[in-house]
Structure formats: structure tokens, C-alpha cells
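Now for subunit A:
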Amino acid sequence: MKATRMRLALLMAAVLVLSGNTAAVRAADTIKIGEIMTYSQLTSFTFPYRNGWQLALEEINQAGGVMGQPLEIISRDDTGKPGTAVTIAEELIRKDKVVLLMGSYLSNVGLALTDFAKRNQVLYVAAEPLSDALTWAQGNRYTFRLRPSTYMQAAMLAEEASQLPAQRWATIAPNYAYGKDAVASFKKILQAKRPDVEFMAEQWPALFKINAGAEIQALADAQPEAIYNVTFASDLAKFVREGKLRGFFKGIEVVSLLTGEPEYLDPLKDEAPEGWLVTGYPWYDIKTPAHTKFLEAYRRKFNDYPRTGSIVGYNVLMAVAHLLDKAQSTDTEKMVEALEGLTFDSPVGRITFRQIDHQSTMGAYVGRTALKEGQGVMVDWKYMDGKDFLPSDEDVRKLRPQ
Partner candidate 1 sequence: MDRTLGFYIVQFLTGLADASALFLVACGLSLIFGVSRIVNLAHGSFYMVGAYVAYYLIGFFSEGGCAFWAGIVLAAVVVGLIGVGIEVLLLRRLYGAPELFMLFATFGVVLIMQDLSRWLFGAEDLLGPRAPGLAGSVNIRGTLLPQYDLALILIAPLILGVLWLLLNRTRWGILVRAATEDREMSDALGVNQTRLFTSVFFLGSFLAGLGGAIQLPKGGANLLMDLNTIAEAFVVVVVGGMGSIPGAYLAAVIIGELGSFGVLVFPESTLVLMFLVMAVVLVIRPHGLLGQAGAGAHVAFRAAEAVLQPASKKLKLLGLACLVLILVMPVLVGTFQLVLLTEIALFALASMSLYFMMGPGGMVSFGHAAFFGGGAYAAALLVHYLQTPMELAVLLAPLLVGLLALIIGWFCVRLSGVYMAMLTLAFAQICWSIVFQWGEVTGGDDGLLSIWPSQWASDKIVFYYLTMILSIGGILVLRYFIFTPFGYTMRACRDSALRVDSIGINLARHQCLAFAVAGVFAGLAGGLYVFSKGSVFPDEMAIPRSFDFLFMVLLGGVETLFGPIAGAAAFTWLHDQISRTDFWQLILGCIFVLLVVAFPQGIVGSINVRWGRFFANQNH
Partner candidate 2 sequence: MTKLLEVRNLAKAFGGIQAVDNVSFELEAGQLLAMIGPNGAGKSTCFNLINGQLYPDRGGITILGQRTNGRKPRDVWKLGVGRTFQITCTFSSMTVLENVQMALLSYHKQTRSLFRKVRRLYVNESMELLELVGIAAQSRRACGVLAYGDLKRVELAVALANRPKLLLMDEPTAGMGPAERSQLMELTSAIVRTRKIGVLFTEHDMDVVFTHADRIIVLNRGELVAQGTPSQVRANVKVQEIYLGTGKTPGTAFPTS
């Protein structure tokens, strides 16, 4: 009996320590912002993302905060589950009294929060989720998005791909909404520009369970002249290595989404593919003053180089600071009005949150991959402004519920 009591006491103690740990001491007069992100998975993106907003937070607060108050971020892990994200959103709004929500990585988490924002009339600034539905089919007054959507990035690549001579195409994409959207948009835009293009084969590996050898064989069987690839992370690594060994890429053009991002390119080291047409983030090569300033500050603070996540994290909090500054209020309706059409200068260039669909015009870097000192890099890149790769206003109105 004594032992049992001891154990119960131990458990109680553990529980107390835990709950005490979480009730962190908070300053009284701050503007609280709820930040939801998948920190227990996909950390190669989400940790640099956190660094990004932490850097922005430091800069904002050192400059005196917004409306004379420092910003405070309450950061939570959604564990990659939309249901958990919604519970956390409730908690952030009702218990922690945050003025707005920002963040999220996965599209489905983003969509869940979009719906939550609409229902509860809470401002949600989506950072990373790429799903087109976020600003279009499910778009609403209270949701905004920073990153260029799947459609925009696919459109950028399709624009470049239409310049290639290839007519016979094959696609490979992870079998979930992002992969499907990315292929559908790319096909549509490319075929609109190039009616002679044919899509010969498609492969849909389950996410992070690619069967690289077999799927490459199946693609090669269709004898394509060009490949459109949407796989990323470990799937990409397997695809690249297996494809090289099987001589798959010889004489084939590869157009690949996100592959130029350091998150996905760097792990490939000296095996990084060469000559692929990709979207990405060549941080080492961007010489604008704004970016150089960001790069130096980031390196100083974290002793590391930025990834795509870092720039997204930095920009999203900067956008929030600008909107609060413009609204001069934490009233949701006023903040929404302020964010509609808000323009600010970011390390990657000028960004505007469009009034028509709440999509920001943040662009992406498109270029070719190359090897430099045993490391994959992007060369011949250019920054493609997001505003040039969105459908006409008329089309957007059709896509978005009014």
C-alpha cells in the first residue's frame, strides 16, 4: 500500500511539474498572437520557420513593438492533425486571448483553420499551406495567405516549361491533395500554352512511401521527353538516386516543384540533380540590400543559414506587425480591413495582400539546379513575382464564394 501511495505521489509530482512548466510567466501589456505550426513533424521546414519569426519578433520588439506594445507569440504544436489544430485554435482564442492566428504547414490543417476563422470571425494569416482552396474554394473574409499557392508555383514552372521543346510529358506526384493540385494546375496551364503537349504517364506514390525503382521503370516505359516532379523530401532523394542509377534522366528534361528549396536540395549533397528546372530559394545568391540585411541578422542570431521556412516565418510575422500598425487596433474587422491591400517590403521584395482573394503576391525563385563544391545550388534563377501568376480577377471571382 505504501508503494502505491508513493507511486501516486510521484505521478502527481510529475503532473504538477508539467502543468507548472506550461503556465509560463507572461508580461502584462503585450499584443498576443497565436501561432500554430507542426513542430513535432517535418521539422526541417518548421524549425527554420520558427527561427524566422523569432528573428522578426526580436526586430519588431527592439524597435518598440507595435502601437507601443511588444508582440508576444504563443506558439503551439498542432502535431500535424487538423482536429488538434482546431482545439488549439479554440484555446488560443478563448483562453489565451490572442488577437489573431498565424502559421500552419500542412494544407489540411490550414483549411481547418480557414473554416475555423470563418466560423468564429477570427483573423487567420496562413503561412505555409499551399492548397489553392485556402484562398479560393474555401476562401473567406477572415483568412489570408502569405506563400504563393500550389497554382502560382505550378504556373511559374509551366511558364518556363512551355519554352522547352518537349512534347511527351510524364508526371510523378505524391498521392494527396497537394500532389493532385500541383499536377492538375501544371497540366492545365501548360496545355493551354502548348496544345501540342501530351501527358503519357503518371505515377502517384503514397506520401513518403515512394516505390522509386518500380515507379521510375513505369515512367520510363512511356518514353517521355520531360518529367514534371512534385515529390519532395525523402521521396525526392530516392527518386533522384534511383533515377540516376537507372539512367532515367538521360536526355530528359525535369521540371520539379520546390526542389530548389534548401530544405529539400541540401540533403542531396553531391547527388543533387543538375539542370532541373525548379522553384526554390537561392539564399546564397540574393544580393538585394533587404535580403543581405536579413541574411546577416539570421546568421548572427542562429549561426546557421536560412531555409525557405525561415523567410516564410520572418515574412509572416512582419506582415502581422505591418497590419497591426496600419489598423492601429486589435479589432478583427479593422485588422481584416487593414490587411486587405496591405503592402510591405520584405527581404524577397514587395508583397501585397490582394484585396480580391486575400492571397499575397509573394513570389518564388525559379531557376536551374547545378552542383557547386559538392552541393546543389540554383543557377540562372530569377524572382518571379506572385502577382503575375494568378488567374484573372474574373476567374478568381468565379473560384471564390462571394
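As a selection rule, all candidates are chains of the complex that A comes from, given by their letters.
As a working rule, contacts are C-beta pairs under 8 Å (C-beta built on N, C-alpha and C of every residue); 3 or more make two chains touch, one makes a residue touch a chain; residues count from 1.
The structure presented is a predicted model; accordingly, all values stated were derived computationally and were not measured.
S.K.: So which of these touches subunit A in the complex, 1 or 2?
M.R.: Answer for subunit A among the listed options: 1.
S.K.: Please output the residues of subunit A touching candidate 1 within their complex, sorted ascending.
M.R.: 1, 4-5, 7-8, 10-11, 14, 18-19, 21-22, 39-41, 43-44, 47, 76-77, 79-84, 86-88, 90-91, 93-95, 107-108, 111-112, 114-116, 118-119, 131, 133, 138, 175-177, 180, 202-206, 208-209, 211-215, 217-218, 221-222, 233-234, 237-238, 241-242, 245-247, 266-269, 271
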